[in-house]
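A single protein chain has been omitted; all remaining protein chains appear in their positions.
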């Protein structure tokens, strides 16, 4: 067993459990109560990446995320209740009920948005880092994206951009092996890490289900990026334990694969085991989960109690110039 | 001196001289006579790539090209007079006067079009090869593009596509070191050959001004592609001796660079020297040039004598369905 | 005549075309599992992975490669999954596919069907709900179809696959499961509207799902003694100007309704063309979405939606006012 800081380890577990509980609560609200309006994409099984990487970020650092963004958003420090309200499309949702799960964002904690278009967040992240450099700031930007996203053009354009302009950014590819119902390797020639190497970015390949390893390596990498201002790349191998969306039974996966991964590689279970081996009691570990579940249940209750956004907010925040209502109906 | 087949060497020189003469004639027609209507991009200095690669192609093989496509088109076997007419926007031009230099094409010899959008021809070429595979043909597709094009998304998407579907295609990057007025390396992180390697394509890096070497290697590569049906990549280092367009003085280049390259690396001069060393007389070599110049002058004369396309052809070949004229004016 | 859904109708047309012509094939993400809306269910089993082909997440290359494959003699059906994602392939569609035949002086054709499921669908928010048919109608070289019923999704798909022009084929996501009778002997004609209901007081022009709402509105109006003629354009390019003109000449009143944004929508083309060609008994009206983004919360989404009630209301108003 590795020698590690129990307190930190517990903090990491706590954040992972919160993300897990948020998503399990959201899934329940979607499936059993039909309260979640649009599709939601769960990161269950991938929490270690969000938690390990963001641990070394400051509140004023930036991240961009994907359609699968709950974990990143919570890890960056967003408020779970505002997020849950957003999933239910309610007043007080972090996007005022206008975006939903796929556009979850909290600019107050540097979370510049999930994205409904695969790979689109990569050039945006490169730009955020570019802006930081122009403004003379020392913030680091982290861009989370999936293995499937690395087949779209903006991936190449974005990492090349970061290399050319020497930008303070960490690209994190969460390789969960699937792109919707497709095994990503079937539609990928060569591999993603080599693509980043070809651009000249330092690449760290890592076990994406080992939060300790990710946190340790990320601390080094992010410190280096802050010091040098130069881009790096991380490839985290992980697994999506659920379906692509909450209503996807994921029957395209080989029989037993998900079960095996759940048994062997669930990052939350692994971290629990590690802490247990380090002497933390089962009771204490269970308390972490119970607390997280209670927090998210409270968030859901608050969301359920919240009203719909006022009708006339539909014309807010379209643009300053020109009336959105004009010409209609 | 290498031992080489003089007859083949002469054929290669002849084709290079024809391309050179075509473009010098076109430039003259543009600059001195103002007969060429739009911008033209000359491949002067890069003829060896077009000539060396296409030598191993059959007439029914396919190529796609860029804004700098005269050389590729002539090398694939298109008619110089129809091309010159196209540059002058005349009846009998290979595109009926509708496309001009930037959209030069001759589907009759498998030349599927130049392209005004950088990098766009890469996915099209991948698709042509895909189509060949679906139809069960044994044609090879060659995709010519520039060093600057490798920074656009379709480059990544196109080579990944070819790798995934195992398509019979050769990607040829003509690295002439510039993208318009920009030194490409200033806007490129890492290098293009590594990008192709990361996709898993076999890569041949080659002296793009040595037509003998290119032809020899291309023969091997194209034979291999035809046999295996699998994609490969060639990076040919060359140099654009003229400006980006015929009216670009190219003052952004370091003083003396173009002169030195003209002296040391002009592929036409190099091939002449090689042939001279192999015993071909200066007279015979001069005759190659003279013949080429005369052919292209005749093409220009024919183009000048040709009328404008009939006015009503503007509504031809828009589409079968719906009248283009309807609703207008 | 068989009853089938809107999704099944198109699937049948695709399957029949693929059986009849080896050159027809489909390509898009996740098609091997039948497509995200099951529009391709069963086809992977029948035709195998080469002809119902998966694709990397590479919209630009899906579009560009299908075009290249069309240039050498195949007849691709391109699946864009959501019309919104097709924006990642705009250069390929507009600068390449639409222009190739003309630009190359008629040397080439791009016989392709480009399927783009469009429209609002269960709180999908701003990036998964758009209707941009007016964009494509504005682009020379493209045919544009917006079928509203199972029958038209069958007969129009047949015509689209047979067409030698590139066809932008916009299916509405909200009606995949809509059922209707389909006569499989029919093939649509581009530019030939469906008169979904005849009437003499007011002309309702529409396409895609909103055409169904117009039919609903016409029923309501009939109850109030207003006789509405419902014209479903089915294709926007070419569009059946003659049918609309004939109807407006009869009724003197025109309402054009569509789900897409009113400003710069194709409804403007219809109204402007009629204003240039005839006179009205009362001012023509356009119904479309306000120029606002599509929101997630259902009450906000509803504020952006044209309804049968609104159409009926506009028609009623048109009976009261005079031009």
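We call the chains A, B and C, going by the order they appear; numbering starts again at 1 in every chain.
To be clear about the criterion, contacts are C-beta pairs under 8 Å (C-beta built on N, C-alpha and C of every residue); 3 or more make two chains touch, one makes a residue touch a chain.
What you are looking at is a predicted structure, and each value in this text was computed from that prediction instead of being measured.
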Interface partners of the hidden chain - shown chains only, full complex considered: A, B, C
Sole contact to the chain not displayed, among A:16, A:87, A:105 or A:285: A:105
Contact residue for the chain not shown (choose from B:71, B:148 or B:168): B:148
Sole residue of C:115, C:196 or C:286 that reaches the chain not shown, by the stated touch rule: C:286
Contact partner of the left-out chain, one of C:41, C:94 or C:222: C:94
Given B:90, B:133 or B:237, the one touching the chain that is not displayed: B:90
Contact set of chain C toward the excluded chain (per top definition): 84-85, 87-88, 90-91, 94-95, 98-99, 102-103, 125-127, 132, 134-135, 137-141, 237, 260-261, 263-269, 271-277, 279-280, 283-286, 290-293, 295, 323
Contact footprint on chain A, counting only the chain that is left out: 62, 64, 93-99, 103, 105-108, 112-113, 115-117, 120, 122-132, 134-135, 139, 153-154, 157-158, 160-161, 164, 316-324, 326-327
Missing-partner contacts on chain B, residue numbers: 37-39, 86, 89-90, 93, 95, 97-100, 102-103, 115-119, 148-149, 151-153, 179-182, 186-188, 252, 308-309, 311, 313-315, 318, 322, 324-329
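The definition used in the following text is that only the chains that are shown with their structure count from here on.
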Remotest chain, chain C as reference, centres from CA atoms: B
Chain centre separation in whole Å, for chain B relative to chain A (CA means): 45
For chain A paired with chain C, centre-to-centre distance based on mean C-alpha positions, whole Å: 36
Rounded Å distance, chain B centre to chain C centre (Cα mean): 40
Chain B residues counted as touching two or more neighbouring chains: 153-154, 157, 160, 164
Overlap residues in chain C, where contacts from two or more other chains coincide: 55-56, 58, 60
